[in-house]
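Got a structure for you, questions after.
The complex appears here minus one protein chain, its other protein chains still in place.
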Amino acid sequence: MYEFKTQVRVRYAEADPMNVVYYGNYAQYFEVGRVESLRSLGISYKELEEMGIMLPVVELNIKYLRSAKYDDLLTITTQIKQLPTDHRIIFDQEIHNEQGKLLTIGMVKLYFMDGNLGKRASMPTLMLEKLSSYFR
Amino acid sequence: MYEFKTQVRVRYAEADPMNVVYYGNYAQYFEVGRVESLRSLGISYKELEEMGIMLPVVELNIKYLRSAKYDDLLTITTQIKQLPTDHRIIFDQEIHNEQGKLLTIGMVKLYFMDGNLGKRASMPTLMLEKLSSYFR
Amino acid sequence: MYEFKTQVRVRYAEADPMNVVYYGNYAQYFEVGRVESLRSLGISYKELEEMGIMLPVVELNIKYLRSAKYDDLLTITTQIKQLPTDHRIIFDQEIHNEQGKLLTIGMVKLYFMDGNLGKRASMPTLMLEKLSSYFR
Partner (left out) sequence: MYEFKTQVRVRYAEADPMNVVYYGNYAQYFEVGRVESLRSLGISYKELEEMGIMLPVVELNIKYLRSAKYDDLLTITTQIKQLPTDHRIIFDQEIHNEQGKLLTIGMVKLYFMDGNLGKRASMPTLMLEKLSSYFR
């Protein structure tokens, strides 16, 4: 399993009239978690795109247990539990607040796509090499 | 079953570098669908809040089948398949484009909350009366 | 002078903990106003882009006089006061609420750009033809 933690602070723009993070904005936090977890492996999502590899999200599931509030410093935990063997990759993600309370649980499924061909692709070799050491 | 359709046009701000709607922004479209479906029943979500009734989202599931693109005119279908009998209400939502293609399927579960007491509540009587005629 | 009015309803996601529209979100309302004002002239911003013409914003000035609130139905007034004679186009924009109160005054300056050459361009002939009848 591969796991990485990163932090974001809740912006005023992201909180709604209930004074909590709008339910759709967790998708951005999860994105930050995935991008930074790849960066920690030496993989730049931006460079993947420049190589013609796209990673569209095909499924998102979120459970909201407790609210994140304006100015909270959140910890995003991102896990890859299974080494991808085809065009699919699944990220399991959790968000905790500074008191260590679990706020949100998410599952995000993405497809590797060849942007030029517009077809599903397998995980890039570079990424397989970086990730596989965590699955021995 | 209660069903309502409404439309939104994709804004430039909502599309990402892949030229498609960012995966987190569908939550806003679903929100528009729910709010307008309630309005069509004569229920204002804003007035519910002013009465102290909050409706936080506790679960969101989305499947992304096809992309919505910048300037697409989208039709949001919002269904309540079961009359709520406790503090939970489930909205089933779909988004189609102008060609009638199904783009996105969503399920959003919310809780009725008494904002003053900070406790779960049952569906307001007004809402029960409006909705129940669709479930006979 | 060319003038066009269109409407947007404030989404929950767009309101902040002060229960008013977040100051940055007016940029989206102004965008809707510009895009719909062009559409009313028979000009699709999407098609301009497909023709290789980009319209990046180079300057934005906003005065916030009164707050827009959640669920308010806003009227966006978009004016082109001068027929563009070079690569610049200026939109003057105002937002009023349902009570007719002026909430926000904006000025947005954009450049016509040739996306392929990466250079400033003059206004497309099609657009000049459509607009010029308003400036005789």
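Letters are used for the chains, namely A, B and C, taken in the order the chains are written, and counting of residues starts over at 1 for each.
Just so it is clear, contacts are C-beta pairs under 8 Å (C-beta built on N, C-alpha and C of every residue); 3 or more make two chains touch, one makes a residue touch a chain.
Predicted model, so just to flag it, every value in this text is computed and none were measured.
Asker: Among A:35, A:51 or A:107, which residue is in contact with the omitted chain in the full complex?
Answerer: Of the candidates A:35, A:51 or A:107, A:35 is in touch with the missing chain.
Asker: Determine which one of C:49, C:92 or C:114 touches the chain that has been left out.
Answerer: Hidden-chain contact among the options goes to C:49.
Asker: With the missing chain put back, one of C:24, C:84 or C:124 would touch it. Which one?
Answerer: Per the contact definition at the top, the residue touching the missing chain is C:24.
Asker: One chain isn't shown here. Among B:26, B:70, B:91 or B:112, which residue touches it?
Answerer: Spelled out, the listed residue whose C-beta touches the missing chain is B:70.
Asker: Tell me which stretches of chain A touch the chain missing from the display.
Answerer: Counting over the whole complex, chain A touches the hidden chain at residues 11-13, 27-28, 31-32, 35, 44-46, 70-71.
Asker: Residues of chain B in contact with the chain that isn't shown?
Answerer: Contacting residues on chain B, toward the hidden partner: 12-13, 15-17, 19, 22, 24-25, 70.
Asker: Provide the residue numbers of chain C that touch the chain removed from this figure.
Answerer: Residues touching the hidden chain, for chain C, are 17-18, 20, 22-28, 31, 49, 54, 56-64, 67.
The working rule: only the chains that are shown with their structure count from here on.
Asker: Residue numbers at the chain B-chain C interface: does the shared fraction exceed half, giving same, or fall under half, giving different?
Answerer: Same, since most residue numbers here occur in both copies.
Asker: So what angle, to the nearest 5 degrees, turns chain A so that its CA atoms land on those of chain B?
Answerer: 180
Asker: Looking at CA centres, what chain is most distant from chain B?
Answerer: C
Asker: With chain centres defined as C-alpha means, what is the inter-centre distance between chain A and chain B in Å?
Answerer: 24
Asker: Just the number, please: Cα centre separation of chain B and chain C in whole Å.
Answerer: Here chain B and chain C have centroids separated by 28 Å.
Asker: Touching two or more other chains, which residues of chain A qualify?
Answerer: 17, 22, 24-25
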